[in-house]
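Missing here is one protein chain; the remaining ones are kept as they sit in the complex.
Presenting subunit A:
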Amino acid sequence: MDEQELLDMLERQNQLLEKDNRAVSFERTSPQLDSAVAGSEASKRRCGSDSGPLQEQHIAEQQLLQHGQNGPRRHAMRRSASADPAVKVKERMASTSSSSSQLQHHQQQQAENGKQEEAADPEVERFMLWTEILSNWDTWYRKKQRRLLDLLYEGVPGALRCVVWQHLARSQQQASEVSAARLHTDNAPSYAELIAQDTPHDKLIQQDLARTFPKHHKFKDKQGDGQEVLYNVMKAYSLYDTEVGYCQGSAFIVAILLMHMPEEEAFDLFIILMRDYRLRGMFKPSMADLPLRLHQFDALIRATFPDLHAHFGDLGLAPSMYASQWFLTAFTSSLHTEAAFRLFDVFLLEGIPLLFKAGLAILHTNHNLLHRHNFDGVMTVLGRDGLQQRYVGAEEELLHATKAAAVTQKQLQRYEKQYHTEKKEEEERTSELARLRDKCHRLEQRNAALEAQLGTLEGDYNKLAKKHLDVSVQLHQRDEQLLDMQEQLRRLMDAHVSLSSDTAVAEGKQAADDGGDSVVDGSLETSTRTENSDEQGQVERDASVDGDQQSGGDNGEGNGHVAANKDGAEKQKTLKGCREEENQQGDQGGGHEQEAKA
């Protein structure tokens, strides 16, 4: 800023000051800026709503943070009465311009007294510039955003951080399509109402209070107001956004806000960060956006530091192992507070891309070290507290590298798309795998059932086969018996035939002797037929032979052959018995066969 501009600005501020007719009190002798702002009545009025100790705490803390350079804490203490963000912004701007005008006035006085010191203290100059920015916020935000960004990289004066952060957040909120309408709707309960309620996340919130900046003077004591206000804000948010509730990590961001502003303002700002800066997606129960950010970051490392990416790949080291906390706490838990504040200054204008840039900057500024290290070494550098002291006094190195890191929206969008595609494919693969596993399981079950069935059937089959074998053996034996019997039968038949022919010859002789031959003819005829007849026929004919023999006997003729006839009858009887037996066996065999069939 050149001298002429500065003078013009001072002139304007002076006029404003006179118009406002505000008293300027000099509460502190040094540093100059402190006194310039501290006297603002508007500030005092607003501070009135805050508790005394809190206010003191803020001042003390601010002094510490600023190393006594400047510390008009009361800016941060202002509590707007209006719920309308636009009015709030206006009020803040008015207040800022009034305080800045006081500052300019004081500065001018000093300049006059000190005969125009060669160059003002750079801190003072920076403070003046920022007050000017705040008083013309809309212009700066809309028309000079590039320059605004440069200035944010150079750092916001600690004293103005609260106001600057709130201005940035409100502008982001207004620009964001999702937001404003839903914020502070009539239905939304007020902060006071929220903190009066009970939250289901109470236990976890309480548990984390002492574990959020446990070494920071504001939060280390259980009785300290820091833990109390942190509890209030986390509780209020968990009730305000029931879907997210409370998620570990978010308390670090809120604590960073609470280091600069009172609880209700921190709560309002946190809502904007969650919704309009899209932090919310990382904190939802699914934490869905965290793997997305980690994927994007991994892709950025590959694009920016291919060698390092390859090295990490060889070590089996993924961003999820070290960078989760970077994204979940916006670096607030990983770096010392001053470095975290500096990044947060820029984050509020750049949003999520700043987180990637800072991540790349950390890799860049430790590049050589990381390249040499093995898994353990890399994790020691990038892990939990590895970076805590790394940028103490070297904040500029980090900010410079962050600014230089090239991350474009286009890139991020491309990686996001890629992530979703890969995720979808992965999900498809997983569901396909699940489907196949299910199918496999069902088939296995079916297979087992079939095997069991097969086992039963095989058992049955074996039983039947055994039975079949038994029956076959029996049949075979019967066949042999049958053959024997047939053989016997044949022999008997032969005997019978020879017997019959003997009888016939004998009868023929007798007939020739007696002169009658009819009976002999009949007998001979019968015996000839018998040889070819079936068994049943044979039985009948056997009976007729008996009859013949009987009739022969009755006649009392051929007595010389009676004995032979009797012998034949005996044989016939034996044959009959055999046949009956065979029939019986045949029945039995049939029975077996029937059984086998069953």
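Basically, contacts are C-beta pairs under 8 Å (C-beta built on N, C-alpha and C of every residue); 3 or more make two chains touch, one makes a residue touch a chain; residues count from 1.
Going forward, contacts and distances are computed from a predicted model.
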Not counting the visible chains, the remaining one has a UniProt entry; which protein name from "Protein SEC13 homolog", "Rab7 GTPase", "Proteasome subunit alpha type" or "Large ribosomal subunit protein mL43" does it give?
"Rab7 GTPase"
Sort through A:Leu149, A:Met321 or A:Leu482 and give me the one touching the missing partner chain.
A:Met321
Pick from A:Thr199, A:Ser238 or A:Thr329: which residue touches the chain that isn't shown?
A:Thr329
Any idea which of A:Cys247, A:Met261 or A:Ala511 touches the chain not displayed?
A:Cys247
With the missing chain put back, which residues of subunit A would touch it? List them for me.
204, 207-208, 210-215, 220, 247-249, 251-252, 285-287, 290-291, 318, 320-325, 328-329, 333, 375-376, 379, 383-385
